[in-house]
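Sharing a structure with you now.
Every protein chain except one is present and positioned as in the full complex.
Read from first to last, the chains carry the letters A, B and C; within each, the first residue is number 1.
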Amino acid sequence: MGLKSYFHLKQVGHNFRQNWPTQLMSLLTVTLSVLIFSFFLLIYLNVVNIGARLGDELRLVVYLDNEVEPALQPLISSKISTYAKADKILFVSRAEAFIRLQKQLEKEKDLLTDLGPEFLPPSIEVYPEKSFRNFTRLKEFSDFLATLPGAQKVQYGQEWLERFGYFTELLRVIVVLSGALLVLATGFMVSCTIRLTVVAKESELEILRLVGASNRYIQAPLFFEGILQGVLGSSLGLTLLYAIFIWTRTHLGGSTFLNQLEYTFLPFSVTAMIIGGTTLLCAWGSLLSIRKHMRI
Amino acid sequence: MGLKSYFHLKQVGHNFRQNWPTQLMSLLTVTLSVLIFSFFLLIYLNVVNIGARLGDELRLVVYLDNEVEPALQPLISSKISTYAKADKILFVSRAEAFIRLQKQLEKEKDLLTDLGPEFLPPSIEVYPEKSFRNFTRLKEFSDFLATLPGAQKVQYGQEWLERFGYFTELLRVIVVLSGALLVLATGFMVSCTIRLTVVAKESELEILRLVGASNRYIQAPLFFEGILQGVLGSSLGLTLLYAIFIWTRTHLGGSTFLNQLEYTFLPFSVTAMIIGGTTLLCAWGSLLSIRKHMRI
Amino acid sequence: MLKLFPDDRPLVDIVKATKVYPPDIVAVQNISLAVAKGELLFLTGMSGAGKTTLLKLICAIEQPTKGVIEVGGRDLAKTGSAEIQQLRQEIGVVYQDFKLLPKLNAAQNIAMPMEVAYRDQREINSRVDELLAILKMTHKREIQTGKLSRGEQQRVAIARAAANSPALLLADEPTGNLDQDSANLVMDLFEQLNREGTTLIIASHDESLYRNSDYRRVQLEHGLFTNHSSPRQLPLINQ
Partner (left out) sequence: MLKLFPDDRPLVDIVKATKVYPPDIVAVQNISLAVAKGELLFLTGMSGAGKTTLLKLICAIEQPTKGVIEVGGRDLAKTGSAEIQQLRQEIGVVYQDFKLLPKLNAAQNIAMPMEVAYRDQREINSRVDELLAILKMTHKREIQTGKLSRGEQQRVAIARAAANSPALLLADEPTGNLDQDSANLVMDLFEQLNREGTTLIIASHDESLYRNSDYRRVQLEHGLFTNHSSPRQLPLINQ
């Protein structure tokens, strides 16, 4: 066994010296594929993350003619809840609204001196459930809320939301399309590289079979090679991604809104899974690529 | 010449029958590369376009203690202009502001019945030049405007602008990074494909040289092949892009904001340039790939 | 060395073998041939007669369309892939087109069958040196076989086939690119191997190889043995 391992490792070294351009090409393929894959995974995770955070601020405000008497509040709450579950329903009286406005204006508080609370309409604030934070469903919900007795107008930051929705949607489409293109390109690259490797090895494999090499003699070095390439390639790819991530964070650091959002890198478990998965795939692929040469 | 062309075309057909997997692979490479390239070009052009449109709405509003007398207006205008060129500077009196508010509220006009124009502050609206529509420069400009005599507060939709700026910046970074990755992947694919093609042709080229084939005999069919692949591949790539474009527009068509923006496809001139450029590159590349086999 | 093969029956036993290449090229037709252990057999016949095909059937590179091929008592059609590989380590073959790896040097090419059998490195080196010396190729030891002359390549191919001191050695036109002196060296090596117990089947056009010897000789003609061949009559051999 020790002797055999020695033979196999010798083969790996020998193969590398013989075919290093092809080997380097496969390594590059792995690196690039992992980089591309994890890049889009990272973007996707962060978009989801940001979407979730921004969604937390979402509420629908129903402006009313008159204040809702405290006794009626549970009734209206349950009526709203029958249409769609809400995380929170808040009844804001004229007085509360006035206090809020005062807080908001702070410095320019004197602007309000002439006005009393009766100038502001009372309202109901509805914080819809996560599952409901979808543009079209919000619109429908808003239409429903407008039918509540005494409702004057329903507001939910339509314009901002629409723009935000537009951008996330666009981002999503771009991410998905580029991702699809890249999966194509990566698959293409991988199959190209495998073909090149097989072409480079073909005559050697044929002759090894003819002089009586066992499957194990032929496969062991390829297996080692695949593992080596998987580990090296994926680590390299993830390192590059991390470098890009850090660079991007520094580069976009000027905006306060941005820092507020806190990007996250891929968690350790995902990183480990990528390295492990790539290594397995590479080892499996390098065995699979010569499968047809294993028959007699 | 007629006879020779016949020989060369025969060669093209013959080559295709001989190596169609490799030839199909090159065609796919061209298609995918063109698709990827034009995809990012399209996104980039549209982002620039949208950015320009949204920029048109941009203005800074300086709220004042008191109205500016008409006689003083040119003075203040020129003071602002010394700091930064503006497309337009508008002085809004209390009365004008009140009329605007009335227009905006329309239905809820009655809310304002108790109020007079004196409730609203007068203001100066500054529409900065295009070159000035940059987030940090706007901030500086705003700080400068705050030092104007009687200025109370400067507003320029900071929050919205910041968010919009954030998204376009993020989009830009994503587009640039994915573009870079894809350029890498494409370059890789192309070099891989060329290597495969050369490997497939190597022995044939050697033997052709040995039996006395002229450069022209060898190069002419490759040149035709390159042109064919360039034209077919780039047309196919652009057709796919157009399909994706149409699909995306329909898919995102629900939003009004979106329809308002009017995406544009690549103009005809750009399309023609892509096809032409690809064809030249392919013809040149297929000659270049066998260059070293042309020496004796 | 010969442990894989029993002593009491022909080492190679071909019974009514036919090989038809698609679509309908009959290369070998209803042929029967027995080769005793320790024999040295010449296989002759015109170009295209089916010599190479017959050798390929014996080392399981091709499967017969009909008939049975037994090597060392094993029916090749019923032998698993792993066992075939095991068997091939005991069969040395000089291919007509050599099948060397042009990027490896002569020594590496010759060492291949021994490395595949996980031989000891020192043993490998000394065997390589010995074979190179016998074939007068020592000065080409470190040269890539792609850069050798055709005749030198042929000798490397012969050395590789002999490397494992195989129980059976199949040589397909082993002197086609060799001058008389080199051919004699090769024949000397073959006879030495034969004395040490190797069974040899040599396909050749080169009359000078068998002219002055009394080795058995079978002749193929369009895939059939000619009349004066004696395929199943085993000679008495000193063993």
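As a convention for this text, a residue touches a chain if its C-beta (ideal position, glycine included) is under 8 Å from a C-beta of that chain, and two chains touch if they have at least 3 such contacts.
Keep in mind that this is a model prediction, so the values were computed, not measured.
Novice: The chain left out here touches which displayed chains?
Specialist: Its contacts among the visible chains are B, C.
Novice: For the chain left off this view, which of C:Arg9, C:Lys66, C:Arg150 or C:Arg195 is in contact with it?
Specialist: Result: among the candidates, C:Arg150 touches the missing chain.
Novice: Specify the residue from the set C:Met46, C:Ala82 or C:Ala133 that touches the hidden chain.
Specialist: Here the residue in touch with the unshown chain is C:Met46.
Novice: Spell out the interface residues on chain B facing the chain that's missing from view.
Specialist: Listed in rising order, the touching residues are 3-4, 7, 18, 203-204, 206-215, 217, 294-296.
Novice: Contact with the hidden chain only, please: which chain C residues?
Specialist: Answer for chain C: residues 21, 25, 44-48, 52, 96-97, 143, 147, 149-152, 154-155, 173, 176-182, 205, 207 touch the chain left out.
Here is the rule we go by: only the chains that are shown with their structure count from here on.
Novice: Shared touching chains for chain A and chain B?
Specialist: none
Novice: For chain A and chain B, let me know how many angstrom lie between their CA-based centres, rounded off.
Specialist: The answer is 24 Å.
Novice: Just how far, in Å, is the C-alpha centre of chain C from the one of chain A?
Specialist: So the centroids are 63 Å from each other.
Novice: For chain B, jot down the residues that touch at least 2 other chains.
Specialist: none
Novice: Going by the contact rule already set, what residues in chain C reach two or more other chains?
Specialist: none
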